[in-house]
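The complex is shown incomplete by one protein chain, all other protein chains being positioned as in the whole.
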Amino acid sequence: MEIFNVKTSQRTDFIDITQAIEKKVKESRVNNGLCCLFVPHTTAALTINENADSSVKNDIKLKLNALVPPEEFYTHFEGNSDAHIKSTLVGNSLNIIINSGKLVLGTWQGIYFCEFDGPRNRNVYIKIIAG
Amino acid sequence: MEIFNVKTSQRTDFIDITQAIEKKVKESRVNNGLCCLFVPHTTAALTINENADSSVKNDIKLKLNALVPPEEFYTHFEGNSDAHIKSTLVGNSLNIIINSGKLVLGTWQGIYFCEFDGPRNRNVYIKIIAG
Partner (left out) sequence: MEIFNVKTSQRTDFIDITQAIEKKVKESRVNNGLCCLFVPHTTAALTINENADSSVKNDIKLKLNALVPPEEFYTHFEGNSDAHIKSTLVGNSLNIIINSGKLVLGTWQGIYFCEFDGPRNRNVYIKIIAG
């Protein structure tokens, strides 16, 4: 297992981590298998979405904040319940196929670390399974 | 890795791909392991839900369109931001256990390809890991 560090700079922040993950896969020298990514935090998530026009990630952030507003009434005393809920809706892990030594992504796909309670220092765990 | 083609016929369209995946698992002759499905598109997704009464998939489609309406204001110029958001909410990959040569699904579970910006020709990537 390897750990990859992500520094977020806003409360809601989507960081493209595709290149960092591709580098880890290359270093592993695994030709075929599965790349499993896992976020050990309860107010963050991982998603795969468009990497070309950054307005897509902005629309996703805006809509998530509209559906689950930070300022709504919640019972959790820390005031970040919206971030926990977004983490459950988006999901905290991803699996990506490794084929011929490369991470298999669609043309327009990028891997995003989703921060919902930043800015913070965050980790992504990477496990590569050959097979 | 194998590729399975899906042709969708409506803007929002859920296609039951269970039998096609079961066939691929059988052909692989893997007795025990994991079947990983991955959609290389940013306006589609995969989900597992009821296969008996088709009103369930209709209710899911209707509710997703109510929560994330296509005609709302978004900044992305292509006008399909709702489809990108639905892709992130539903998720673009699935893992299903293979046991004694068979895909392990509950009695009422079917695997659905979720189209959110169709009609289009789509792909599903299949990776089977023995173990």
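Side notes on the structure shown:
To keep things simple, chains are lettered A and B as they appear, and every chain counts its residues starting from 1.
Basically, contacts are C-beta pairs under 8 Å (C-beta built on N, C-alpha and C of every residue); 3 or more make two chains touch, one makes a residue touch a chain.
Just so it is clear, the structure is predicted and the values come from calculations on it, not from any experiment.
From the options B:6, B:21 or B:129, the residue with contact to the unseen chain in the full assembly is B:129. From the set B:21, B:90 or B:124, the residue in touch with the chain omitted from the display is B:90, counting the whole complex. By the touch rule set out above, chain B reaches the unshown chain at residues 32-34, 47-50, 53, 55-56, 58-60, 62-64, 67, 89-91, 94-97, 99, 104-109, 129, 131. Residues of chain A that touch the chain left out of view are 1, 33-34, 36, 38-42, 67-68, 74-78, 81, 84-85, 87-89, 91-93, 95, 125, 127, 129-131.
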